[in-house]
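Quick one: structure below, then a few questions.
A protein chain is absent from this complex, but the other protein chains hold their places.
Letters are used for the chains, namely A and B, taken in the order the chains are written, and counting of residues starts over at 1 for each.
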Amino acid sequence: MSAALATAAGGAPLALEARDLGHRYGRRTGLEPLSFALDTPGVTAITGANGSGKSTLMRILAGLLRPTRGAVSLTVGGRSVTAAERRRWVGYASPELAFYDELSAEENLVFAAEARGLEGPAAAAAAALARVGLGARAGDGVAALSSGMRQRLRIAFALLHRPPVLLLDEPGSHLDDEGRTTLAALVGQERERGMVLIATNDEKEWGLAEQRIELRGRGLGHPA
Amino acid sequence: MPSNGSSSGAAVWAILRKECRSEWRTRYGLNAALLFAVTTLTGVSFAMGRLTDRTDMLAALLWVVLLFATLASLSHAFVREVEGHTLTMLRLVASPTAIALGKLLFNIVFLAVIEIVTVPLFLTLMGAPPPRWGAFLGLLGLGSLALACASTLVGAVISQTRGRGALFAGVSIPLLLPVLAAAVSGMRSQWAGGPIAAEARLLAAYSVALLAASLLLYDHLWED
Partner (left out) sequence: MGMIGRWLLFLWIAGWIVAAFLWAPLVPVLGETTRVLYFHIPAAWVTVVALAWSMGHSILYLRSRRMEHDHQAAAAAEIGILFCVVATISGSLWAKAMWGSYWNWDPRETSIFFVLLVYAAYLALRSAIEEEERRARLSAVYSAIAFVSVPFLIFVVPRIYFSLHPDPIINPRGKLDMDPRIRIVFFAMLVGFTALFFWLQSLRVRVARLEHRLDQA
């Protein structure tokens, strides 16, 4: 199965669809119902006011949050992927993603690769770290990394298993100019082979995208 | 292209190794647990003195000490994830079942380490007569397995609530009482030279039942 899907993810049917997707946190609406369908490789920006549900949407798409209404369907290689399996085909990076402080950056990624069952976990980890420019700091404990480096680590984590779908929630946060350039290059590489969704309020990051999904939630402090 | 990855087996093993490594590096969990177990034991020994001819009380006290150690320490495995905010990362790299099984194996090892220190100390301090080692160790093993199975599941549940230590104890107790009863009864019996088959079967059956139910329930543990 692995080999067939591997070639498929490079160019055959890859689709991400949301149908009437919404989420409430008790009384509050986290995400107003929305629907969309993406079926070609490329970059999509997800924008909206604070509190409109960008992060909620990303969590739902990653399979971390079960939505209170609606459904998500992900198709990879022409085959439908269950919610439980989505984590294998999706790379997720968001500000609340944290790593084990007592382990080094490399150890964290090697663990992630081993847990995911990737072949050659050490090599995969090293490759991911190199792509984000953290190769030199691989052996440093996570606690010693600056916020910018931690952000790079998050992106490396998302890329680790070479997924066809990337969900990047505010990927540019804490990054210096060099980091942003690296990020833009990475997005450029990934857009050829799969879908990249970037949730952001930053214009520089919008610019990377071909299309935009605007969330019109109420937001915090906005009257109905 | 290793975008798929595979088995839960690899994940369980990777998680177990990571837990052991993390625990070894930080050690505060193990230290606290050992200290607590030894303190409880000291209290018991101080209060009761040597009980060489009261094997019924010895059996009960041994399991009370182990029960307390369980209640004080086995929620640690999940609490650490929640406090470090690393649960998101973990959920992305492994299925809920793999996570819970990995934690369960870790809890078993953790409990075993506590017992290696506490049990000989108990036997010595309390002046216990030499046990029938096969039966003694068998009961210890089966009882500990059951304690770990119940505690791991409850720990996973409690780590997502506002309550912590006291709630963990209160919520685990109904599940742990069958273990206590069977283990104490069996322990008494082996000191008295009687059979332990019934109690051993009970402990084994209970562990299997808990494990089977857990495997069905782990998938429902983390959805937000």
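FYI, a contact is a pair of C-beta atoms (placed from the backbone, for glycine too) under 8 Å apart; a residue touches a chain by one contact, two chains touch by 3 or more.
Note that the coordinates shown come from a computational prediction; the quantities given were computed from them, not determined experimentally.
Student: Which listed residue (B:30, B:125, B:175 or B:204) would be found touching the missing chain in the intact complex?
Tutor: Missing-chain contact among the listed residues: B:175.
Student: So which bits of subunit B touch the chain we can't see?
Tutor: 56, 150, 153-154, 157-158, 160-163, 167, 170-171, 173-175, 177-178, 181-182, 184-185, 188, 198-199, 202, 206, 209-210, 213-214, 216-217, 220-221, 223-224
Student: On subunit A, what residues meet the omitted chain?
Tutor: Within subunit A, the residues touching the omitted chain are 24-27, 68.
The rule we apply is simple: only the chains that are shown with their structure count from here on.
Student: Could you grab the centroid distance between subunit A and subunit B? Build each centroid from C-alpha atoms only and quote it in angstrom.
Tutor: Taking the mean C-alpha position of each chain, the two centres sit 37 Å apart.
Student: Going by the contact rule set out above, which residues of subunit A touch subunit B in the complex?
Tutor: Listed in rising order, the residues are 1-2, 5-6, 9-10, 62, 64-66, 84, 87-89, 92, 94, 96-103, 107-108, 111-112, 114-120, 124, 157, 161-164.
Student: Inside the complex, what are the residues of subunit B that reach subunit A?
Tutor: Touching subunit A from subunit B are residues 1-7, 10-11, 13-15, 17-18, 21-22, 25-26, 84-86, 88-95, 98, 219, 223-224.
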